[in-house]
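Working notes, beginning with the structure itself.
Just one protein chain is left out here, and the rest sit where they should.
Our next item is chain A:
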Amino acid sequence: MEAGTSRVKRGMAEMQKGGVIMDVMNAEQAKIAEAAGATAVMALERVPSDIRAAGGVARMADPTIVEEVMKVVSIPVMAKARIGHYVEAKVLESLGVDYIDESEVLTPADEVFHIDKQEFTIPFVCGAKDLGEALRRIGEGASMLRTKGEPGTGNIVEAVRHMRLINGQIRRVKNLSKDELYAEAKNLGVSYEILLDIHEKGKLPVVNFAAGGVATPADAALMMHLGADGVFVGSGIFKSDNPEKFARAIVEATTHYDDYRLIAEVSKDLGAPMKGIDIKQLHPSERMQDRGW
């Protein structure tokens, strides 16, 4: 019997495919998310848009919130640790969360090194905005990826950019000749072996979700259309007027992302989605996607 193998850790993410993972800040929201059909919840102290508004240093959530959420739902519970914050990740592991998000939404604890995720029994999900980042995270032991997008903005444009870039780069790597792969590995800042695997299989070895700016059912469906395996929704749900209805609508639009009549139906009378921010209005220092390397 072997626990924490890469098959067990990556497999857990495979079971999330086609699903929606929702940010929740308390037990009550977690129950709403589960009832709406979320495949997992992310237990947080504040959603990204509040973190953005509050400023200051954003850290791992109070363990009380994480435990409260774990108590009330039967679906997997994820929680965020700061980039490079080994101890926050170990604390979350000790609480028994099912997945750790080493997340740029929180203020990085280390500007050079990410957590060595190989040694953990609990799997990790990490953000990426291009193939180099994605493969570096996998090299460190991430079992699941997500686009970084631009969290807490309610603006899908960055998630679209990252998903398109990663998929475009995979197609390019697939078409390189073997001798060109060495230089490409150097360009991307990744090992030759991991790039060779992409070249041969033409796809990432782990599940890749969309995250960072999903604000409507149509946004979720767009990301699925672009090849996402599933969707994280952060501020979108519990910042909307009718979270319950909104959550259900996102779940349906993700399952049936190519059924436009259905997306039209579920998009009716949802009330106002979160207001959203134009990315160009963000000061460079406010861009969460530039955290991590």
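As a working rule, contacts are C-beta pairs under 8 Å (C-beta built on N, C-alpha and C of every residue); 3 or more make two chains touch, one makes a residue touch a chain; residues count from 1.
By our rule, contacts and distances are computed from a predicted model.
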item: Record-based protein name (UniProt) of the chain missing from this complex, from "Xanthine dehydrogenase family protein subunit M", "1,2-phenylacetyl-CoA epoxidase subunit PaaB", "Cytochrome c oxidase subunit IIa family protein" or "Pyridoxal 5'-phosphate synthase subunit PdxT"; value: "Pyridoxal 5'-phosphate synthase subunit PdxT"
item: Option from A:E34, A:D101 or A:E158 whose C-beta touches the chain left out; value: A:E34
item: Listed residues A:K17, A:K71 or A:K201, member touching the removed chain; value: A:K17
item: Which of A:G96, A:G168, A:G202 or A:G271 contacts the chain that the document leaves out; value: A:G96
item: Absent chain, residues of chain A that touch it; value: 1-5, 7-8, 11-12, 14-19, 34, 37-40, 74-76, 93, 96-99, 121-123, 251-252, 255-256
